[in-house]
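Presenting chain A:
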Amino acid sequence: MNELLEILSDLHPEVDFSTATNLVDGGILDSFDIVSLISEINEEFDVTIGAAELTPENFNSAEAIYELIKAKLDDED
Partner candidate 1 sequence: MLFTSYEFLGFLLVVFVMYYLLPGRAQWSFLLIASYAFYFMADPRYLIFIMITTASTFLAAKSISDHKASFDVWFKEHKKEMEKEEKKAAKAKEHSLEKKIFLCCLLFNLGILAVTKYTNFTISNINSLLSAFGRADGLSFVDLVIPMGISFYTFQSMGYLIDVYNGKFEAQKNPLKFALFVSFFPQLVQGPISRYADLSQTLYEEHRFNWKTVSFGLERILWGFFKKLVIADRILVPVKAIIADTDAYSGFYVFAGAMFYALELYCDFTGGIDITIGVAETMGIKVTENFIRPYFSKNIKEYWNRWHITMGTWFTDYIFYPISASQFMMKLSKKSRARLGNNLGKRVPVYLSSFIVWFTTGIWHGASWNFIVWGLGNFVVIMISQELEPFYRWFHSKVNVAGTFGWKLFQVIRTVLIMSSLRMFDCYRDVPLTIKMFGSIFTDTHLWQFNPEAFVAMGITIDDYIVVFVGLIVLVTVSLLQRSGSVREKIAATAAPVRFIIWYVLFMATLIFGAYGIGYSASQFIYNQF
Partner candidate 2 sequence: MKKLLAIVLSIVITISGLWFATRLLMPKYMSGILEGAMIAEYYDDPTDHNVVFIGDCELYENISPVYLWENFGINSYIRGSAQQLIWQSYYLAEETIEREHPDVIVFNVLSMKYNTPQNEAYNRMTLDGMKWSSSKVDSIKASMTEEESYIEYIFPILRYHSRWSDLNSDDFKYLFHRDKVTFNGYYMRVDENPAEDNIPKGRPILDYQFGDTSYEYLDKLTKLCKDNDIELILVKAPSLFPYWYPQWDKQMEDYAAANDLTYINFLEYQDSIGLDWDKDTYDGGLHLNLSGAEKLSEYFGQILSNDFNVPDRRGEEKLEKYWDGVTERYDAEIQRQTTNLEKYGSVHGPDGK
């Protein structure tokens, strides 16, 4: 989770990602950010997130993103 928060605050230093819950709907993360994010996640956690999973629900909070990564990691083994 900490690694994820670090990646996120690299993108937008001014946002407190541990509490925000409307990252996409509130317009904090745009499509460019999301794409950078998944490539960072790919690098950091070695999981591939598909285009179909790039929905607002999955990216609205750090919590949700982390859940997505966890589900992916579980799926791998």
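Rule of thumb we're sticking to: a contact is a pair of C-beta atoms (placed from the backbone, for glycine too) under 8 Å apart; a residue touches a chain by one contact, two chains touch by 3 or more; residues count from 1.
As a selection rule, all candidates are chains of the complex that A comes from, given by their letters.
Source: prediction; values computed, not measured.
Asks: Pick from 1 or 2: which one touches chain A in this complex?
Replies: Considering all copies, chain A is touched by candidate 1.
Asks: Taking the touch rule as given, give the residues of chain A at its contact with candidate 1 in the complex, in rising order.
Replies: 27, 30-32, 34-36, 38-40, 42-43, 48-52, 54
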